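Excerpt of the complex: some chains, original placement.
Residue numbering begins at 1 within each chain, and the chains themselves are lettered A and B in the order written.
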Amino acid sequence: MAAKTDHALERLVFFSDAVFAIAITLLIIEIPVPHLPHGASDLAHLQALADLTASFVGYFISFTVIGLFWMGHHRAFTLAAHYHPRILGWNIALLAVIAFMPFATAYSSANWFERVPTITYCATMLLAAALNFQTNRTATSPPMVGATVDPQDVRYVRQRGLAVVLGSATAVVAAAFLSPKLGQMALASIPLRRFLLVRLAK
Amino acid sequence: MAAKTDHALERLVFFSDAVFAIAITLLIIEIPVPHLPHGASDLAHLQALADLTASFVGYFISFTVIGLFWMGHHRAFTLAAHYHPRILGWNIALLAVIAFMPFATAYSSANWFERVPTITYCATMLLAAALNFQTNRTATSPPMVGATVDPQDVRYVRQRGLAVVLGSATAVVAAAFLSPKLGQMALASIPLRRFLLVRLAK
């Protein structure tokens, strides 16, 4: 029986991993490929690539963001030892928002620095952060959490989850009330901040 | 030999999982991304998003529906202990209809509340439900079912499968003979009903 519920947990994780991996890889197909007339100058090509700057930046931000959510998901589920149906609804809702990210990214990149697209992107991230927090909290609470898990590990997962919620909420507020540019800069700084954190933690 | 047939079963499940995960994540790329001229007003952006309401609703319904079929598939295959070639045809037919869902969703969302698109969507779901029932019945019948499986678990899988068939058939009939709106409302209520069921079952 224990083996059976463990198997159910493993499958849920496998399915979630696959959705994260597909969503992260689908980001690229939303970027339109420039088709210039034969013999177009190098300058015209550089201009065409420069016009896609927002798409490239959006791609790398969302790649990092989905990658970080995936890592958080795993960190939490490593602490879970038992399957419980309570996790299903939160997890599928989280996956639905993650799989929605390619749309939010493409919309925000195609309308760079505009208020509504930026808020849409930040709000999608805030929703993902909230569902991520709730999913990971459920996975690291009884009856799912493993008996021998260090409470400090659980605290760490939740504090990080909460930090992401607060960060996304700040980006939404900045984009909505101050300026879309500020919201987008807050987002663009995420990969950098993460990189610094990993460097410092070494 | 037993290990070998178990391995064949495991691979079939892995392949099926992957198709479910890809189909569910592909739903998003059928939603067209609004490209507004630079400097478009916030109102114009909100209008562009509002025009996609049907696509967003369709996305979340289909995400939930495919997610539920995936869960049902797993619940059934957890009870199977032996591989038998008889499952192959039904399973591949089920996967073909699941992988067809992004098309049915996009067609129905692009032509919201129209009779033919709604019936197409409901009929796709009915076909998926019927193949799901037959696949899961085969997986939970001899010679595939495990020797120590509780008959009540088998009954539960089949009753749920039958409930989905009846629900989809009702939606088809409602959409065809009464009104497309009724059919689509029946579909839209699925995630809600599921959520309530999980809450109640806790």
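One rule holds for everything that comes next: a residue touches a chain if its C-beta (ideal position, glycine included) is under 8 Å from a C-beta of that chain, and two chains touch if they have at least 3 such contacts.
Just so it is clear, the structure is predicted and the values come from calculations on it, not from any experiment.
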TODO: Copy number for the full complex, please, knowing 2 are shown in place.
DONE: 4
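Keep in mind that, in the parts below, only the chains that are shown with their structure count from here on.
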Open item on the list: chain A and chain B share one sequence, so how far apart are they rotationally when you fit their Cα atoms? Give it in degrees, rounded to a multiple of 5.
Closed with: 90
Task: Computed distance of Cα centres, chain B from chain A, in Å - done: 25
Open item on the list: Give the list of chain B residues in touch with chain A in this complex.
Closed with: 14, 17-18, 20-22, 24-29, 31, 33-36, 38, 40, 42, 45-46, 49, 59-60, 63-64, 67, 70-71, 74, 78, 194-195, 198, 201-202
Open item on the list: Touching residues of chain A toward chain B in the complex: what are they?
Closed with: 4, 7-8, 11, 14-15, 18-19, 22-23, 26, 29-30, 85-86, 88-89, 92, 95-96, 99-100, 102-103, 106-107, 110-111, 114-117, 120
